[in-house]
Structures are given as C-alpha cells and as structure tokens.
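Of the protein chains in this complex, one is absent; all others appear in place.
Take a look at subunit A:
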Amino acid sequence: MPKYLVHFAQVHNEFRIPELQSIAELHGFQVQIVENPGGHGSDPNRPFMVLQLDDEKHAKILAQRCILIKAIYEFYAQGTTYAELHQQNQLPEIRVEWQKYVEDTTFKFFVTGYNHKIPQRRQREVIESFSYMGFLGKIDMKNPEISLICFEEYDEDRKLATRAKHEGDSQFKQVYFGKLLAESSARPLVGVFDVKKRKYFGNTSMEAEVSLLMANQTMASPGKLMYDPFMGTGSMAYPVAHFGALVFGSDIDGRQMRGKQGVEGEPGVMRAAKQYGVQNRILDLATFDITHNPWRTGGMFDAIITDPPYGVRAGAKRLGRKRELSERQKELCRLHRENPRPDDTPYIPPTKPYELSHLVEDLVLFARYVLRPNGRLVFFLPTVTDEYEEVDINTMLCEGMEVIANSLQDFGAWGRRLITIRKTTAEEYPPPAFRERDQQPNEDGVEPTEQDKHVPAHKDFREKYFQGFSKDKAMAPTSLPPVPK
C-alpha cells in the first residue's frame, strides 16, 4: 500500500487526526497512520506524519479539504541519519516508485529544515548525496514536472542554533524524503474567510481557521442539512455552506443575526453569506430560544455545528426570569400584555442565565432528537485547564450519543475543547424537556446516578473565568455569594 508524507501547519495539533478521519469518513476511505520508532508515529505534535492510503486519489482529497495540511508528498524514505534514508530510498520497492522519472522528467530538488535553517552549501551537499538516483531530466526551478523534497526535522532548541559551514549530518530528529503530490488547496480558505475582511461580524465571531476545522468535523458536503442553534453572527455557517451544505440558524437574540440596521433591510448574516457566494445555502434564520423551540419533528439534520455562548464575552440566556415575580407583579404583567402601549413593540420577553453545564447536557439531548442517525454534533466546550478530567465529557452524554473526537485549544489557565459527538442510534427519541435545574428534585423523577453527581470543570465556567480560576473560590459550592436583597 502506498505511503504518503503529510506536512502539517504547526497549529491546532490536537485537531489534525480528527480532521483527517472526518474527511476520510466523508469520502469513504481509510487512513492509517504509520507507526515507526524513529519518526513521529502518531504523535500529533510533530509536523510530519506518514499515512497509508489505498489510493493516490485519497491523498489528493485530503489535500483539497484538510485545513491543517500544508502539502502531501509521495513518501520514499526517512531516517535518523542520511545513511539510513539513502539505504531505504534504494530498496527495490522504493526504487520502483522513482525510477520512472529517471529518463526524461524535469525536476526540482529542495532541502529544507523544520526549526532550523540549513546553510546553502550544506543543502547542495545533501542534493549531491542523492546522485545515485541518476536523474537525467533537466532541472527546472519554475515549472518542474516533479518536485523532490528533503525535510530535516529539528527540535525547538535548534531554532536559533548556528552551525559550522561544513558541518554534515546534523542533530536532526528525523529526515524525510519524498515527491510533492499536492499542496493544500484548503489552507488558503483561512484567508478567504478572514473575519476582519467579512462584511458582517461581531465581537464573538469565531476565527476563520477554527470555524473551518469545525465545518470539517461536521463532514459538510452538498445535499446535507445543518443547524446552528446559537447562530450569532453566523461564523460557522459560512464555511459549512462553502462546502455545499444547507444551513439553518436560530438565536434567542435576533439582533445578532440582523446587525445594526435592525429589522429593516438585509440581515448581516445574509450580507456576509453573499460575500462568500453562499446566500442560497443559508436555508433560513429564525429568532427563538432553543429551550422553547418550534420544531415540529426531529431526525432531519445531518449535523449541528455551534459555539454556545459560554459567558466570557456573552453569557447564554434562556427565556424566563431570574427571580420569581410576586402575584401582584404577575397580575400587572398580564394586564400590560392585554393592553400593550403602542411604543412597546416588538415585545422582548425576559431572559435568565443558562448555566453552561446545563446548556451542554440539553444540547446533547436536543441533538439526539433533531439529528439523523449517524449525524454529528460539533461544538466548543470551554473548560478550566487545571480541573479538567476526561469524565467531565461523560457528564453530558446520554444513551445513543458517543464522543468521537475531543481536541483542546489551549489558552493557558483555560481552554476550549472541540467536541464531536456522533448519534449512534437509529431509534427515535422524544424532544428533550429542557428542565429547569433550580427546581429540586428532578422533575422527571429520575434518581441521579454517579455520573450525575460528578461536577464537571466547565460548570459555572463564567464565574470561574471572572475569578481568574482561583482554586478556593471555584471550589465553593455555587461560586457566587448570594445577591444582597
């Protein structure tokens, strides 16, 4: 089976393998990561990875769609020394791969270092060490038929190290050799979807690169229907639509989707969608609260893609009141509703905070209801780095929903995890109750299990954030002192 060398962009390391797997699943092929002692194995933090794929077409698909891939090469050889690499490169089964280019193929040859600059003179020496390949074609630096490349991978600490001009085999971790197959045509999308160049965005808009990664986790493609129930300014809808899917967006606050001009004129989300040529794939937008939603039925979406507001810049809200009204206040409200003043429209109902761990539990139940079998829920979960435990994720799961990827974007004291959950069941479930947790005991009368009792690190995330994640305070029962009356 042919092997391919992948050169990754050195960002979002934990997202690499999930992205490869999602794109492979979307196109119905297998990706196998080649484990090897000297190289990278499946260590996702190193910039190179060797994959086994059934077909060259699959490698090209990965290069067309994976945001984190810089380029893919046909893999010939690797080693901890050049001697090792050359030996491998001359094995009969490898020789067969490059022999076809010997006679009459124009080529260019690159030697480049990762974390280290290789002096030109040394580069030339390396190129000459490949002379046994005996390429007869012309060297063409502009439009070669093939590009051969040699990557030397160094540790971080060699970044600024200088070396003597004549120094040979240096202290690289590993050296790789291969032929360029395809440069990533997906990575430039990061620039295309740049938030700063977008016609409409807000202060909580998701950065382009991450929204594209999210879109790939949904396996977006033509003919699929996706949903963002916390649509906001639509950051994730654009890439998903770009990949061909239809997207529905809802938000409790319509102003987020509309923008400054309010109810008059074209909504901001549609203006941005137009800029990307995907306005027809924004299926519809609607203002409602996910906890009081108008869906007539379930099982219609291929994926939910969303970044729930977790409270650093905007806290999540649901319909209701923070404090129960007195009977007299309720009566006044009722009278007022029956005889609204003319300046009172549109009516804006009261909202109350929606605690993150409750929101996430509800989101998973909701996803199980509205997704088709095998559909995916892709969302960000913020969490406190020191307190996070793997079991935190389990507190939100329910029967028929399974975590298939969990990748951390680390900001230091806190981080956010991109969670991908698959609906593994074909059974139909009822819509979730979105029960109010402040009413004890559980309305549904279900006894709490061990899992229920575990308090995940993302609980009360907002309070923890504003307390600077100090342990003592965060450990206190409900985090916030009671509000003085």
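Here is the rule we use: a contact is a pair of C-beta atoms (placed from the backbone, for glycine too) under 8 Å apart; a residue touches a chain by one contact, two chains touch by 3 or more; residues count from 1.
Following the convention adopted for this analysis, contacts and distances are computed from a predicted model.
Its UniProt record calls the unshown chain "Trm112", which is the correct pick from "60S ribosomal protein L20", "Trm112", "Exosome complex component RRP40" or "Electron transfer flavoprotein subunit beta". Taking the complete complex into account, A:Phe248 is the one of A:Tyr4, A:Phe151 or A:Phe248 that touches the chain left out.
Contact with the undisplayed chain is limited, among A:Met1, A:Ile139, A:Ala286 or A:Val391, to A:Ala286.
Residues of subunit A that touch the chain left out of the display are 222-225, 246, 248, 252, 254, 257-258, 263-267, 270, 280-289, 292-297, 299-300, 319-321, 333-334, 337, 346-350.
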